[in-house]
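A single protein chain has been removed from this complex, and every other one stays in its place.
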Amino acid sequence: MTEMATRGTIAEQHTHRDDRPFIRRYIFSTDHKIIGIQFLLMSLLFLLLGGMLAMLMRWQLGFPGRPLPIIGSLFPEAMVQNGIVLPEFYDSLVTMHGTFMVFFAIMPLLVGVFGNYLIPLKIGAPDMAFPRINMASFWLAVPAGVLMLAGFFVEGGHAAAGWTSYAPLSANSEYSGVSTGQIIWCISLIVLGLSSILGSFNYITTIINMRAPGMIWFRMPLSIWSLFITAILVLLAMPVLSGAIIMLLFDQTIGTHFFLPPKGGQPLLWQHLFWFFGHPEVYILILPAMGMASDIIANGSRKPIFGYVSMVLALLGIGVLGWGVWGHHMFMSGMNPTLGTGFMISTLLISVPSAIKVFNWMGTMWRGNIQFHVPMLHAVSFVAMFVIGGLSGVFMAASPVDIYIHDTYFIVAHLHYVLFGGSLFAIFASITYWYPKMFGRLMSPRWGKVHFWLTFVFYNLVFFPMHQLGLHGHMRRLYDPTQYEFLKPLQPLNTFISISAFLLFASQLIFAVNFIASWFTGAKAGPNPWHDNGLEWTLPSPPPHGNFAVTPTVYRGPYEYSSPLVEEDWLPQDRRLDRSPAPAPGGHR
Amino acid sequence: MEPLTDTPLAKPRAHHPPYIAIFAGLAVLTMTELIVAFLPWHKRTIVILLIAMAIWKALLVALYYMHLRFEPNRLRILAVAPLPLAVILVTAVITEFRW
Amino acid sequence: MINPVAALQSTNIPLSWLLPHGSSTFVGDIDWLYYLVLWITGIAFIAVEATLVVFLVKYRGRPGRKAYYTHGSLMPEYIWTGVTAVVVVMIGLVSAPAWGKIKGRDGVPPNAMALGLTAKQFEWHFTYPGPDGKLGTADDFELRNQLHVAVDSPVVVTAQSEDVIHSFFVPNWRIKQDIVPGMHIRVWFQPTEVGTFELGCAELCGFGHYRMRAIVTVHAKDDYQRWMAGSGRSLALAR
Partner (left out) sequence: MTHGAIAASAGVMRPPVDREAGAGVYNEKLGMWVFLGSEVMFFTALIGSYIILRVAHPEMWAPPGKVLNVPITAVNTFLLICSSVTMVKAFASAQDGLQRPLCLWLLATCIIGATFVGVQAFEYHHLIEKGFVPSEGLYGSTFYTMTGFHGFHVSVGVICLSFVTWKAFRGKYTSTDHRGVEVVGLYWHFVDLVWIILFTIVYLI
């Protein structure tokens, strides 16, 4: 039977209207699609906030000692005095920019949004394994975020020990002058950690147990593979952070001594625990981006992903090796140098799977028929930028070089090339790609392209020169670089970066407007605007409550583009071809 | 056949592991631990013995009370997966202080 | 507001990937590694990005075309996996010796002159052995935010912190080391040029982090002894 016929029958079978009241439907919904969209709206707000904090920092760095224009008067005296950002507030900005971006923007955008939205749809399940726990996961993330926001308004200001909260600075308010703020930081992250754990064990159970008939492991889209491995990393890494933060919290509140030296506490213990979580976290922030970019690149190239299996193995490799490299964040920490050598080798080795992925993406584009729709533009620039981020990582991995560039702007450049150039471009790609599925309308391609090009240009103008800053020894987290003679010549570069940063921020507003406007005025998408093979594209946009009226049966892998079996250049996973025999396990190749 | 489910019906009735015997074992091991802990032996010996017994007890609970012994291999693997990470973390960090 | 282009033109820093001038025995060890990595990554960067652009142009979508249908092939996978692995392991192997020399716990030269350092928010307090050249004797003296050393002679600083983690960073010497409260961490280095440089804190240590700065003065050998006996001490006693 033809695809159209199937679609028709399914459309008719979508008769079970859900008559849930508004609040159960959109607020306390257990539908993974609604929860995903809730996460999307929440984390985009925090993304915007994180960006604003960065702008304040960039003003101080670009124009130290100059009063903030216009908004300067809006801040309380404790933060900004006659227009000039105070050092205490600057440290809070550094800390909170990192915290919000990592924990409340990028992580929920990747894991919360697309984990929720895509997993059941792409594996052909009606919903998550535990819908109510899924809802709880979102409704724990919200209070965590609100609490974290509240920290700005408490006595003594918000946490100011960096997003890594190195003890003892973070463990004793005498050192930082921050008491309540740091406590709030801890509690908020404990709650958020619980939320992430609830989410991830839901994902894992769903993927293991609820795949549709024929959706064998090696027919899963790479986005699902990456989200699966990410969920495992979250599940096992987050509790370590929670444990560490609980000890930190006790150090601050009930006077324990875990990380406070006077009575035998070990500051390095905090760093080890934090980075034992922190490095898997780094991969939590990039793996889903890789997975979704793979889906989009295959679609944009109209070609099967090059080396699907090695892509999966690379993901697994990263997921395993990622546990043995945390020490490379601590080369300068006074850690046991012998340990350092080991971590250097493991760190260099983990660059291999990442390289494999890059080469496979390029292999996918090779001899493709590349369609430059907005998601593809973002996905391609994800690859281009991730290459830079990956290569600049090699400098730090070589520990002697790291001696010089550690804690300088070279690191800042590196991490932003991975987190912004990598994750965020992939996030833009994924949002524009699945937006029609989520809201039934396409985002405006014209404004999408404008946003993409402005972002791409200004992004590089902001972060590429930071490599040079770092190479000249410019330390991170400096409130006023001009204090140092050897940094004074770099000031014009800082100014340039700041101006580019403001323009970069401004160009994001285009995305915001496009996102909101297209919700109402965007062109109707139809079930499959990108001619994609995934199961979710066999459903109407947006898909009905409960997803599939009849369980799809999967006959092939998700990347059968330009297959010779059919005349059009895509071949949905669930379309039965009379020619094709009953699906054999491992039948991807 | 239903690979996805382990319907309790599938298990033969009235065939349960020797729960009470295991309970007795746990109790005895705890007693022994209490005695060993206060014997005038070399500290290291005591520590090794105690840890060995603790692991033994833990295994009894995991294998029989959590009936891991009767679960499919996939689940067993999943259950022990985090342990290597715990070992990596502790051993690596310990070298900071004793190496 | 400054216009960005003018800002850049007025920049007298080279927008290059060269490391700034350095003056310690570590400069050799670290800089050549840096340039090695720079070459490797640079070539990889150009190769990859160029190929990417070529693909994007060459295989851009055109109506009526169908992409070449393939799921990839193993040989290239083996090749690029192998090559990458070999290269990175090689980088690791050539890096190890320098790491051992600079940070290894037995890397400190035996003849190094010992100085004491106590870091606290937001000051560096250096303890000098005084004329007798031994720490822990009556003629020791302490200077605030001033590090004085002799050229071409190894120095080992035993650093401790009174409060939080600070990081001892002398860009010119390519040396950086966190100073952790509760630990006595030994940092050693051997300057190769007379002159005045800057020492900064590289680890966020509180609101005053940005001004936790010290002046490093490298004396000529004979001049240094004189300083130790005379001006240095009087400077300390004056305070």
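So that you can tell them apart, the chains are marked A, B and C in the order they are listed, and the count of residues begins at 1 in each.
Please note the rule applied: a residue touches a chain if its C-beta (ideal position, glycine included) is under 8 Å from a C-beta of that chain, and two chains touch if they have at least 3 such contacts.
Remember, predicted model here, so these are calculated numbers, not experimental data.
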For the chain not depicted, the shown chains it touches: A, B
Among A:Phe75, A:Phe250 or A:Phe464, the residue in touch with the chain that has been omitted: A:Phe250
Candidate in contact with the missing chain, chosen from A:Ser29, A:Gln266 or A:Asn336: A:Gln266
Which of A:Pro76, A:Pro213, A:Pro489 or A:Gly526 contacts the chain that the document leaves out: A:Pro213
Touching residues (missing chain, whole complex) on chain A: 124-127, 129-130, 197, 200-202, 204-205, 208-217, 235-244, 246-247, 250, 254-258, 263-266, 269, 273, 548, 550-551, 553, 582-585
Residues of chain B in contact with the chain not shown: 1-9, 11, 13-14, 16, 19-20, 22-23, 26-27, 30, 33-34, 36-38, 46-47, 50-51, 53-54, 57-58, 61-62, 64-66, 71-72, 74-75, 78-79, 81-83, 85-86, 89-90, 93-94, 96-98
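As a working rule, only the chains that are shown with their structure count from here on.
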Approximate Å spacing (C-alpha centroids) for the pair chain B, chain C: 48
Chain A and chain C: spacing of chain centres that average the CA atoms, whole Å: 31
Chain A-chain B separation of Cα centroids, rounded to whole Å: 37
Interfacial residue positions of chain C with respect to chain A in the complex: 1-2, 4, 7-8, 10-13, 15-20, 26, 29-30, 33-34, 37-38, 40-41, 44-45, 48-49, 51-52, 55-56, 59-62, 65-72, 76-77, 80-81, 84-85, 88-89, 91-92, 95-96, 98-100, 102-105, 121, 163-165, 167, 169, 171-172, 174-183, 185, 197-198, 200-211, 213
Of all residues in chain A, those that touch chain B in their complex: 209, 236, 240, 266, 268-269, 272-273, 276, 323-324, 327, 335-336, 338-339
Residues of chain B touching chain A in the complex: 4, 81-82, 85, 88-89, 92-93, 95-96, 99
